[in-house]
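A single protein chain has been omitted; all remaining protein chains appear in their positions.
Lettered A and B in written order, each chain numbered from 1.
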Amino acid sequence: MSEMQPLARGDVVGPAGAMPRADEELSGPSRTFWAVVGRAYWRRAMNRVATWWVGFIVALTVLVPFLANEAPYTAVMKLHPLDAQGKPLPVFWAREWPLFRDLTRVDWIWLVWGAAIVAILIMGRRRGGAREQGGEESPRGRWLCKAAVVVGVAGAASIAIACLKTDYLDARDYHRLAHVGAGEEAQMKEALFPPLRWGYADQEPLEANRLFKEPSADHLLGTDQNGRDVLSRLLWGARVVLEIGLVSEVIALAIGSVYGALMGYFVGKVDLLGMRFVEIVEAVPLLFLLITIVAVFGRQFFVLMVIIGVTGWTGIARFVRAEFLRIRQADYVAAAKAMGLPLRSILFRHMLPNGLTPVIVSFTFGVAGNIVSESILSFLGIGVEPPTASWGAMLADAGDPGVVFRWWLALAPGLMIFLTVFAYNIIGEGLRDAIDPRLNKLE
Amino acid sequence: MVPTLIGMTLLLFVIVRMAPGLTTGGGQTGEMSREAQQAMREKMTQRLHLDKPLPVQYLMWLNDSLHGNLGESIQYNTKVWDLIKERAPVTIVMNLISSLIVYLIAIPGGMLASIRRGQAFDVGWSLLTLALFSLPIIWVGDMLLGFFANPRYIGWFPVAGTHATSTEWLTSWQYAGDYLLHMVLPVTTLSLGGFAYLSKLQRAAILDNLGLDYVRTARAKGLSERVVMVRHVFRNSLLPMITVFAGIIPSLLGGSVVVERIFSIKGMGDLVVSATTARDLPIVQGVALISSVITLVCLLLTDICYALADPRVSYE
Partner (left out) sequence: MDSRFTLKDAVFVLLFIVVIGAVVFAGWMFHYQELRLTAVQQTVSQLGDVQKQQLATLSRMEILLRSGVRVSATGEGSGAGTQASTQVAGVIRRTEADGSQYVYYPEVPDSPRQPDKRPDYAYGDWLVQNLGMEPGKVTPFVAEDDMSGAMADGPVLESLVAQDPQTEEWFPYLSDWYRVSADGLRLTFHLRKGVCFSDGKPMTAEDVLFSFNTVMNKDVDCAPLRSYYDKVKSCRKIDERTVEFTMKEPYFLALEFVGGLSIIPEHVYKFTTGEEYNQRSSLLVGSGPYRLEKWERGQQMVYVRNEKYWGDRPTFDRLVYRFISNAQAQLQSFLNEQLDYVGEPIQPDPEIYLQYSQDPSFQKKFIAYKYSQPAAMYMYLGWNCDRPMFQDKQTRRALTMLVDRRAIIEQMLKGFGAEMTGPFNPRSKQNDSTIKALPYDPAGAKAMLAAAGWRAGADGVLERDGTKFEFNLSLRTGVPIREQIATYVQQQFQQAGIRVHLTPYESSVLLDHLNKREFDAVLAGWGGGGVESDPKQIWSSESIANAGSNHVGFRNAEADKLIAEGERTIDEEKRMEIWHQFQKIVYDEQPYTWLYSEQDCAFINGRFKNTEPYPTGLSPLDWYVPAVEQKYR
């Protein structure tokens, strides 16, 4: 795990710690700090490509059930489906929508969030468009408010879905049903399949002898040890990578920033003790800790997200503390103190937002690091539980290349990890340069 | 320093004892019969004093460790210290070679990038090092092993370990050659990720220095740009690179778990991973203790280095 340490530490040491001096960049009174940063960031083609790639991953995450699934969007069965009592259902039900019925809670939650993201982006674009046309620009505050409402609605909807929806277990083998001349069961009369007819856990029948097949027309990227389609798993893997990367980093960020903020605000004894604790935590053998936690809680997906998050907060804590130590001296904090504002308010309303700005940079690096962590955990045999499709697990499934080298199993997932990690790192670099333009501006 | 160390050992101890499956022990080969489990438990109890209350266990362990006795491994029936002595050299050598390579490439790269800042080389170099840093190490290892150590493709390099399986007929130089040949793939894998950080740091250090007064003075003196750069700026910018090295030391011992696993190198990382899955607690505790002590020492060392390198930094 320490392979990914250097750059993460670099954030702390590096010169990016300087407070963004947005005022220097102001070319017009209406340009806010973020507008400047955004413009500087978007100017570079590299950053644009990386951002599009991450956008692509997000889109994939949301839409993958409709792209790669064994169930057809819609189908008509030769025999009408039976109800629980064994009587045929009315004709109205004869057209089935298996793919939609099979959508899981996670699928629905991602759909909700996908819609939320699209909504926010459209609102943002409209705002930008209005500005460009020289029209009345809606204030940033209102846009933020609207976005917050959308996020809130999406969050509430996700919670509702998580509590209320039960996942449907589809016992049917659609490959066989669609196959002409297949025997005993009701066949499909007509069906509309997704572009890729394989789900991530969907296996070729064992007797068909399609384990470990090299790429062919049937399976563009070959099949793995269970006769599953590698391409389908690759697409589904995007979701796992995004979830692990984001959720773990959010956890790390939450712990690290609060901890760092407290230390940075209270200097002195609290800080001293707190820093010792950080040192202690950093010196604990990470690997043993990981294996222990996994042994206690199992290899469930959310456990892994929490683990990766919980073990990754120290860097952020150090970073935020350093920021706070600097901000403490700022006038507005002194003013807030003089006004007799409560500690909570000073810390979280005034200091934290300012201290967090550079943390966004380390957030993107952190996401990249988490993706790598996940692959390392899978490699050590403590990654996500099967049959979840994660790129790290797929890489591990490729087996020991020293024994039998199955390049098609390792090549694609490795490439995807690389591209995604690279994209996040470029975004991090790009943001750092944009937020702290000092380096580029020299001379 | 000392309280930190005590806190560290305490946390370490708690985590290690928290691990489930202690009473069954970990079978390396397969499911164990109850008798074998019972035996394992007895052995564990004997070696780790599991029959005593936890605080006593902790104190006994601390006492033993202070007297240089790290206990005896459960898997190998060998003293932990002997095992570490046996496994550490490979890991250290491997990591040293790779840090050497990283330094030798990253420093000139960073310098060049800072001279040509904003030009194609700067952008390309930072992109390249960032790409190398983004490469998943497992994938690189797998691919190198699969293509370069597989007779079916390009079988230039040996597939595993640090030396040929029978070395007794090799001369000294042949042995060295064999050793180096075995090191090529692991060291390559290990080095790739390191360039980005160091060359970025180097570049930043030079740019920092360029803005300082002494450079202006030197230029004002009429020194040529070349002399200013080579004699003044480069030299001063090397200091942070050296101080950073103190931070690398702890990872020399344990920074290559994945690489050791991929290339079947019997080093420290491999020792710890297998000990962890087998619940060989004496090894886990021993190695963790040593590495945390080293980490602490290095943190201190880094601070001292900073203070020495930059007199403006002072502590208390």
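In this section, a contact is a pair of C-beta atoms (placed from the backbone, for glycine too) under 8 Å apart; a residue touches a chain by one contact, two chains touch by 3 or more.
Bear in mind that the values here come from a model prediction, so they are computed numbers and not experimental data.
Visitor: Tell me which residue among B:158, B:194, B:240 or B:269 touches the hidden chain in the full complex.
Guide: With B:158, B:194, B:240 or B:269 as choices, the missing chain is touched by B:158.
Visitor: Among A:49, A:76, A:206 or A:335, choose the residue that contacts the chain missing from this document, as touch is defined above.
Guide: A:206
Visitor: For subunit B, which positions touch the chain that isn't shown here?
Guide: Looking at subunit B, the ones touching the missing chain are residues 20-39, 42-43, 73, 75-78, 86, 89-90, 92-93, 96-97, 100, 149, 158-161, 163-168, 170, 172, 175-176, 179, 227, 231, 235, 238, 242, 264, 266, 277-279.
Visitor: When the complex is taken as a whole, what residues of subunit A touch the one chain not shown?
Guide: 84, 166-173, 184, 201-203, 206-207, 209, 211, 225-226, 291, 294-295, 298-299, 381-382, 385-387, 397, 399-400, 402-404
Simple rule for what comes next: only the chains that are shown with their structure count from here on.
Visitor: Between subunit A and subunit B, what's the gap in Å when you average each chain's C-alpha atoms?
Guide: Between these chains, centre-to-centre, one finds 29 Å.
Visitor: If you look only at subunit B, which of its residues touch subunit A in the complex?
Guide: 3-4, 7-8, 11-12, 15-16, 18-21, 117-118, 123, 126-127, 130-131, 133-139, 142-143, 145-147, 149-150, 152-153, 159-160, 190, 193-194, 196-198, 200-201, 204, 207-208, 210-211, 240, 244, 247, 251, 254-255, 257-258, 261, 264, 272-273, 276-277, 284, 287-288, 291-292, 295-296, 299
Visitor: Quick one: in the complex, what on subunit A touches subunit B?
Guide: Against subunit B, subunit A makes touches at 1-7, 9-10, 13-15, 46, 276-277, 279-285, 287-289, 291-292, 295-296, 368, 372, 375-376, 379-380, 392, 395-396, 398, 401-402, 405, 407, 410-411, 413-415, 417-418, 421-422, 425-426, 429, 439-440, 442-443.
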